[in-house]
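Removed: one protein chain of the complex. Kept in place: all other protein chains.
Now for subunit A:
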Amino acid sequence: MGASQTRAANKYQDLTEKTGFSAEQIKNLHTRFQQLSGNEETISRESLENISALSNNPIRKQIIEAFFDKRNQHQNEVGTFQEISFEQFLMVMSHFQPPTLKTTEEEKEAMRKEKLRFLFNMHDTDNDGTITLEEYRKVVEELLSKSGAIGQEAAKAIADAAMLEVASTNVPHMAPDDFYEGITFEHFEQILKGLEMESRMHIRFLDVDTTTMRCGKSTS
């Protein structure tokens, strides 16, 4: 028992350094990864799409895309993968870690930027650095996609209103001829300043208790 523990610890050592997860968490996630991939080395989009619990989620496609988005790997690449390995899976998951008591203010700032960047990448599908009105409309439409006809009509209005709000907050005085290209990352940060992303955008990666993980087996 002890020997396998140390072997596992070594295997995950570099992953721990890269992603910030503890060894226990990595082990749990690895179990899950094996489940999803059917014990293969990589997972594809189909494996994620097969998760039945996700079918009720209105933004399912965007979430799955985010896993295969090269921008989220912090390697300064663009494009998408077809399949991702465990390490890349972990990199995406690491965006959802919570701050601890020991996180300093600068680290919290960096964390917030990183999480906002993740969200920004989810919206900015053509990777031109701005979220245009069309892209934003798509976001709202997807959010309301489960609500039928009412959702579709109002989505445009809501997206327009939201865009207007971003524009008025960030560029208060525009000449009538000016055109607001789209939401840049700075404006995006500005508009979501009040939400305190570093505390809100996280899930609990259970440290020790893996019983809940077992329950998860039945869902996929």
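Quick notes on this one:
Basically, a contact is a pair of C-beta atoms (placed from the backbone, for glycine too) under 8 Å apart; a residue touches a chain by one contact, two chains touch by 3 or more; residues count from 1.
Please note the rule applied: contacts and distances are computed from a predicted model.
A single chain of the complex does not appear, and UniProt lists its protein name as "Sodium/hydrogen exchanger", one of "Decaprenyl diphosphate synthase subunit 2", "Cytoplasmic tRNA 2-thiolation protein 1", "glutathione transferase" or "Sodium/hydrogen exchanger".
Contact between subunit A and the unshown chain involves residues 29, 32, 35-36, 48, 51, 53-54, 56-60, 63, 67, 93, 96, 98-101, 119, 122, 132-133, 139-140, 143-144, 146-148, 150-151, 153-154, 156-158, 160-169, 171-176, 178-180, 191-192, 194-195, 199-206, 212-213, 215-217, 219-220.
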